[in-house]
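Have a look at the structure below, then the notes.
Every protein chain but one is kept in place in this view of the complex.
Up next is subunit A:
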Amino acid sequence: MAEQLDANTEQAIVEQVTASRSAGTALTIHGGKTKAFYGNPVSADAELDCSIHRGVMAYEPTELAITVRAGTPLAEVEALLAEQGQEFPFEPPHFGDQATIGGMVAAGLSGPRRPYAASVRDAVLGVRVLNGKGEVMDFGGRVMKNVAGYDLSRLMVGSLGVLGVLLEVSIKVMPRPLGRITLVQEQDQPSALALMQRWAGQALPITGTAWLNGWLYVRVAGSEEALSETQRILGGTPMANQEADAFWTAIREQQLDCFVGERALWRVSVPPATAADAIPGADLIEWGGALRWLRSEVGTAVDADHASTVGAISDAGARIGSESESESESESESEAGAGAGRGTVSSARACVATGGDVGADGVSAEAVRALAAAAGGHATLFRAAASIPLPSDGVFAPLSPVALRLHQNLKQAFDPDGLFNPGRLYQ
């Protein structure tokens, strides 16, 4: 990538922060704004656009690391890595064409491969960051192992911009596996979870698992020999590769219909072996059981698009069983004649409303959080339509008093004047 790096963009960001500091104005930091939905609302006076600061600073494939400016589009970086047969091991969601590396790191969200390879946080090696005093600082580095000083680079991952402005990031990359295959089998939720645990207890080259609508999907990667051997152990029917790729993209990018519309979407992160009935009504399970997505309906009618896609599948209806009550479910059963759809993208696309203990008329934040906490995890209100009132203490699970004090002290240590993204993480 022989692109010219603009030498002035870092300075422009530093100057804007310095000016804001003098003026006492708070800033909302953004890259491509693809993840603006995530986190608590920010009340700021002005925007700081990091997407102007782009370009690849260093990429040497044999070092398994890349250093890029934070405003560089994620898609561009992934394309560059692919040219060299490499990729990010954590399969980051983009949530839009404009996604930037800075947003990826600040949001700290990882995709389907996360439990089997690494998280964004695991792969970050170093950062160049601007603190609230207008100081540009480098922490970590480009090498694999580095324990010089506190690990302030990993602290930035998932910090949602409340500590500083990311200017550059060095990230570990991995070789792309030689081949891949996705196997599908029909399983109810408890037996799918049991299989996920059994597989995770063996050293198998799995790179993704998902349970959706009564089907269990597992992706494995490696040489041809490894793939055929793994297929023998795991069972299931292989999906066509193109279709499988589209499926995992839809999961990662949340393009399934159940992720959109007038609903609240809860991200429930729990120990993987948590029983199915401990988190009742999960629509989608990922990460070998460690990530469960729950929708809460808010009493509005199901949107037309959702209802029509639902019609394309049959197996979904089977899962709902007799307790189905909502309008969309009865539609799905009546239109489900086609009978096809197992392990296809269209079958995956539609998540039908679930019955179960979590009521269809909206789950209270307390209820979801209590279930998650009882299981040893936590719940985040990941997406919610504007009509849905947010929990009074924010979308993230509340912190213990000691942890909250440490968060406040750390905020003070990096951004004493409270310039950056006020309220995005915690009040």
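Rule of thumb we're sticking to: a residue touches a chain if its C-beta (ideal position, glycine included) is under 8 Å from a C-beta of that chain, and two chains touch if they have at least 3 such contacts; residues count from 1.
Definition applied: contacts and distances are computed from a predicted model.
Taken from the listed names "Cysteine desulfurase", "Roadblock/LC7 family protein", "Membrane protein" or "FAD-binding oxidoreductase", the protein name that UniProt assigns to the chain not shown is "FAD-binding oxidoreductase". When you scan A:26, A:99, A:265 or A:397 for touch with the missing chain, the hit is A:397.
Only one residue from A:41, A:175, A:190 or A:235 touches the chain missing from this view: A:175. Here the missing chain is touched by one residue of A:38, A:95 or A:139, and it is A:139.
Touch with the chain omitted from the figure is made, among A:7, A:148 or A:386, by A:148.
Mapped onto subunit A, the footprint of the missing chain covers residues 60-64, 85-86, 108, 114-115, 118-119, 121-122, 131, 135-139, 141-152, 154-155, 157-159, 163, 174-176, 178, 197, 200-205, 222-223, 225-226, 228-230, 269-273, 287, 290-291, 376-378, 380, 396-397, 399-400, 402-403, 406-407, 409-410, 412-414, 425-426.
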